[in-house]
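Only one structure is covered here, and it is reproduced in the block below.
All protein chains of the complex are present and in place, except for one that has been dropped.
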Amino acid sequence: MIRYAINRILIVIPLLLALSVLLFLYVHAVPGDPIAGMLGPNGSPELIAQLRAERGLDRPLYVQYWDWISGLAQGDLGISLISGQQITPVVINRIPATFQLTFVSLFFTVLIGLPAGFLAGKYRGSWIDKILSPAALLGLSMPVFWIGTLLILILAVQLRWLPTGGYIPFAQSPVDSLRLTLMPALALGIHLSPFLARMVRATTIELQQEQFVVQARMKGLRSRTITYRYLLRNAIVPVLVVLGLQLGTLLGGQVIVEQLFNWPGVGRLLVEGAIQRDYLMVQSLILVVATIYVIVNLGVELLHAWLDPRVRL
Amino acid sequence: MNVVDTVNSMKPRFGRRTMSVPAGGVRAITLRAIIGHKRALLGAILTAVVVLMAIVSVFWTPFDPMAFDTGEPFTPPDFAHPMGTDVYGRDILSRIMAGSQVSLMVAAAAVAGALVMGTVIGLVAGYIGGVLDLAVTRVVDILLAVPGLVFALGIVALLGPSAQSVTIALSVVYTWQFARIVRSVVVSVRSRSYVEAARGLDASPLSIMVKDILPSVVPILIVQVTTALAWGILDEASLGFLGLGVQPPDPSWGSLLIEGRQYLYDAPWLPLGAGTMVVIAVLGVNLLGDGLREIVDPRAGRSTS
Partner (left out) sequence: MTKQQQRMPGSDPLRDGAVLDVRGLTVEFPARGRNVRAVDNVSFTVGRGEIIGLVGESASGKSTLGLALMRMIPAPGVVSAGTIAFGGRDLASLPEAEMRELRGKALSLIVQDALATMNPVTTIEEQITEVIRDHGGDRSRKSLRARATEMLREVRLPNAEQSLNRYPHQLSGGMQQRVAIAEGLILGPELIIADEPTTALDVTVQAQILALLRDICDTRGTSIIFVTHDLATVAEICDRVMVMYAGRIVESGTVSAVFSKPAHPYTKALLSGLLPLSGEPPAELEALPGQPPRPDAWPTGCRFHPRCPLWRALGEPEICTTTDPEVDESDSHWAACHFADLEGAGR
């Protein structure tokens, strides 16, 4: 198991390195001058040249890349094109909010998707199964900002149960913090759970026909044992795989949800950077997001290997 | 089949949704097959409604979508303004109709660009193979680590917020999905007898690619195009919602939703129309895509839907 883990980790490092090269090339291969574009009509040639020199953008590309990547290795994300300030402290400041939202969202995703898919698969053709299929399709067609907007309209505007957005650090007031997390996380949960539910349903249906489940009944095991130890435990394996796969959608969706609910996370920082055309910031943040994505995926994969011993082979 | 195999077989290899090449080849998509397929038909109808609305809006909208004070600001939905008015008294329905042009145009143009670039990359990589193929596969694998929307956002950041930037950004993101799919089909048909035969006849690589290989890619591409269109509409609206798409005062579904977010308590009806339109459009294209997928490969739909 440990060897397996080390192997997986060793694959991740060159992947991220290669991604950094690609990202860097992408940013610098785009035609036109982003700085001129950013400054707009005020951008006199002198001003552009001055800014270039200040941010070190007049150096050769490989020097710039080396500077960036060696900084990254030490946790230095570089400086903002606009303000010239260090990016790292700003990101660190925002990471708790982002992680809190990610985890609560995953919680809701599983809370909705797993039971719905499992019950629909176990009682195939029952009312719950018949509702699930169209509901999942509708859910898959709903943009996350639309789900969020509807939640705001119902829970905040109509019922006035929750504020329309905002963030309080967990350490400051756990209850209020979670109260504010509820709606954005629920929006992401509703957004992600249909796909999960579909997969769990398909797996559960297939599991019931597996010989080891039939044999469990042959052994006279109680139906509770079969449901929990045979069906559910095996159905959880694909849940992990799906969550790993869905992480991209989650992180993308989170960017939008953070915007919608005024949630001061990394996603919002990214959008702010994009709107201001601060490409140095965007470039570093994308790599941060990709790293989070790859690391969480790695974690999911290791958890998967732990839960399903066959994967380790 | 054990659970691990099952799950692995469901794992999309790239992006949100892709499809594999069915072992027995693919079936042709005919109008009759679509009409005979309940969900595909419903999807086609919903899609047609949205497209029709966009076309009508070119020639006629109830009010000028840009005109102020067509009624009192924040008029709730009534007979004259079926979806109410916004803060400047502009007619929401007219703006939704005009916005549908932008949404559909951006999605269609992005997908068209990705289709052309992706098909060329996939064809060449898959047909020539070797180092080139390896490079393309690796690039796709690496880009997989960046969520599509975040990737697009990064490109828009470079180009500056506008409808054109969104189109280019989405086009670049989707290109790799198309390349991946086309490549996998090409690799699977490359060694089939008719391609071998064409090669034996000393046909030029270009003519083999276009005449012998491309036709077997087409049905799968049609399905992928519908799927990509659904995501295009969704992503355009998302980027618009983030303020990176069409800039005010021009209307788009995404920007109408931002305005809705600003005046939630004053005019809760503001975002309803635009949001519903996005859902109808995406649902329609999704249904059509799912239907086509099942028509092309009857086995594909059964396991997941």
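Going by the order they are written in, the chains are A and B; count residues from 1 in each one.
Note that in this section contacts are C-beta pairs under 8 Å (C-beta built on N, C-alpha and C of every residue); 3 or more make two chains touch, one makes a residue touch a chain.
As the structure is a computational prediction, the values presented were derived from the model and not from experiment.
Which one touches the absent chain: A:I48, A:I69, A:I128 or A:L307?
Among A:I48, A:I69, A:I128 or A:L307, only A:L307 touches the chain that is not shown.
Out of A:Q100, A:T149, A:T181 or A:N234, which residue would touch the omitted chain in the full complex?
Result: among the candidates, A:N234 touches the missing chain.
What does the interface between subunit A and the hidden chain look like in terms of residue numbers?
For subunit A, the residues touching the absent chain are 210-212, 214-222, 225, 229-230, 233-234, 237, 307-310, 313.
Operating definition for what follows: only the chains that are shown with their structure count from here on.
Roughly how many whole angstrom separate the Cα centroids of subunit A and subunit B?
About 21 Å, centre to centre.
How about subunit B: which of its residues touch subunit A in the complex?
Its residues touching subunit A are 1-4, 6-7, 10-12, 16, 138-139, 141-151, 153-161, 230, 234, 237-238, 241-244, 257, 260-261, 264-265, 268, 271, 275, 278-279, 282-283, 286-287, 290, 303-305.
Which of the residues in subunit A end up touching subunit B in this complex?
Of all residues in subunit A, those touching subunit B are 15-16, 18-19, 22-23, 26-27, 30, 32, 34, 37-38, 133, 137-138, 140-146, 149-150, 152-153, 156-158, 164, 198-199, 202-203, 206-207, 210, 234, 237-238, 241, 245, 247-249, 251-253, 255-256, 259-260, 270-271, 273-275, 277-279, 282-283, 286, 289-290, 293-294, 308, 310-311.
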